[in-house]
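Only a single protein chain was left out; the remaining protein chains are all shown in position.
By letter and in written order, the chains are A, B, C, D and E; residue numbering begins at 1 in each of them.
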Amino acid sequence: MSLIHTVNKSPFDRNTLDSCLRLAAKGSSVLLIEDGVYGAIKGTEKSDLVTNAMSSIAFYVLGPDLQARGVSSDKLISGIKIVGYGDFVDLVAQHSATQAWL
Amino acid sequence: MSLIHTVNKSPFDRNTLDSCLRLAAKGSSVLLIEDGVYGAIKGTEKSDLVTNAMSSIAFYVLGPDLQARGVSSDKLISGIKIVGYGDFVDLVAQHSATQAWL
Amino acid sequence: MKFGILVNEGPYTHQAADTAYQFALAVINKGHEITRVFFYHDGVNNGTRLTTPPQDDRNIVSRWSEFANTHNIDLVICVAAAQRRGICDSGESKRNGKDTDNIAPGFRISGLGQLIEASILSDRLVVFGD
Amino acid sequence: MKFGILVNEGPYTHQAADTAYQFALAVINKGHEITRVFFYHDGVNNGTRLTTPPQDDRNIVSRWSEFANTHNIDLVICVAAAQRRGICDSGESKRNGKDTDNIAPGFRISGLGQLIEASILSDRLVVFGD
Amino acid sequence: MSDKGGTVKKLMYINRKAPYGTIYALESLEVVLIGAAFDQNISLAFIDDGVYQLAKGQNTEALGVKNFSPTYKALGDYDINKIYVEKESLQARGLNQDDLMALTYEDEDDDWAEKNSIHIVSTKEMSDILEQQDVVFSF
Partner (left out) sequence: MSDKGGTVKKLMYINRKAPYGTIYALESLEVVLIGAAFDQNISLAFIDDGVYQLAKGQNTEALGVKNFSPTYKALGDYDINKIYVEKESLQARGLNQDDLMALTYEDEDDDWAEKNSIHIVSTKEMSDILEQQDVVFSF
């Protein structure tokens, strides 16, 4: 079991996604929530940050937060899985601990 | 008269110093306050951002915020002027309007 | 599984208070247990009964109170953080020489030890903040 | 010169409330005038009389109250922001069916028009936030 | 400058934050609506993550919070039609004007023709507009 990291800030506004991906171990997971979901969009200045990390880290994004912000699933970087609050709970249960990048 | 911009966040944490310097007009001023004072330090990954802007923008940094954070004046980028709260008031009075990059 | 939840931000200003609630609800719906929801930093402001949100908006405070009541959840507000920010129950109010209190039903005020204890007694701790 | 001051964050959590106070003090010391200090967003939390900060720390709320009293400064809390966050005076408390209020001396609750008006009547508006 | 009667000032609202993650966008909009009654020269700037406030297709049902994006469409009715969006902010986010809601107003000086309120401007243009303001609100 490995850690699951949550990132709740826009990668255009804060450094938390950068820091998370610098320090997340291979085999760990990242869940993008709240304004963090902007990091899941393809074709942005920050997309490469996530794309490059996908070989060793599993990415999830919270669906309700995407919908609120008008981000349709076709805009996402391919390979990021959309999850709900129930899946959020499952992901926390399936990982050894949770680190919130605040 | 031109604008004075205030930046109160660390340039390592947020994008406000970047945005401020992208949008600050020639002849305007920037005052670094609170955690924004970390942007005034030389020899960091963000120092060039300020150094490059100094030809067209005047930089000020709030002394009480530097002292609280243990930043001595010899660590500052040369040409940035240390000011107090009274000078802050004068600067606001001397510029046409104030824009706080929050 | 046992979950501890830490809420670091107040209602309405940051989404943290909403996400924490939706997560807590999902924990219960998944059949897990919540050891404690601990409110720290501006999170203590989730526990004031004096809020009056717009009628077309959710009521974050009463939502927590109902959640605590329905599922018997322990909602703990950090006393030190609460003193700085003006949240108190009748005991705290008297001790600090105040003329009134503002704590909402279902919340109680206690020390930071309750957060550490929750992290030890829970299988997972999840933090929501700014 | 006339200064308007906008405070967007609450006490202790963000330095904005401190910087705004130090700036306001300097405005007066420089012989200028303060049209109004307007508290918006979490800034409304500067106006609760229920805070009890540690004895070796500054008291942000009472510092504002004394400042208002000494220099006759208009401290205005936005009513809409205050309702969301649980700050009320006795009138608001009654109107919203609450059993108590928590506003600190020297503050008053009013509408957002007071912010716009302050920006028009002042020569400069200075904003402090997160 | 501090005269009360008839003063018309240039007031700009700077919107730099995404909606929903924090309340700043919503509460900024509340100021704009109240401020519209004061007959000042109003403009709105959308910079950085602020451009996300204008995104099409916002749906907050699953979040349980209020979707306030339709309110932007009402700004034209309040005679607020100088809405500046920084092009570079859109580009960094892979967005263009088609991704934004259409915001329009009826021009009373042009036989009430419906016109676009959104002006996509360069960084330099935004910088120039900022410099002209008497008051800059940021939240």
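As a working rule, a contact is a pair of C-beta atoms (placed from the backbone, for glycine too) under 8 Å apart; a residue touches a chain by one contact, two chains touch by 3 or more.
Just so you know, these numbers come straight off a predicted model, no measurement behind them.
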Contact residue for the chain not shown (choose from D:His14, D:Arg84 or D:Lys98): D:His14
Touching residues on chain C - with respect to the absent chain: 2, 6, 8, 40-41, 80-81, 84, 111-113, 115-117, 119-123, 125, 127, 129
Where the missing chain touches chain B, by residue: 8-10, 12-13, 34-35, 38, 41-45, 47, 63-65, 67-72, 84
Chain A, residues in touch with the chain not shown (by the definition above): 2-3, 15, 19, 22-25, 28, 96-102
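Quick note on the criterion: only the chains that are shown with their structure count from here on.
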Chain labels contacting chain A and also chain D: B, C, E
Greatest separation from chain D - chain, by CA centre: A
Approximate Å spacing (C-alpha centroids) for the pair chain A, chain B: 33
Whole-Å gap separating chain C and chain E, where each centre is the average of the chain's CA atoms: 35
Centre-to-centre distance between chain E and chain B (centres being mean Cα positions), rounded to whole Å: 27
Set of chain B residues in contact with two or more other chains: 15, 97-98, 100, 102
Multi-chain contact residues (two or more partners), chain C: 12-13, 15, 22, 54
Pairs of chains, among all present, that meet the touch criterion: A-B, A-C, A-E, B-D, B-E, C-D, C-E, D-E
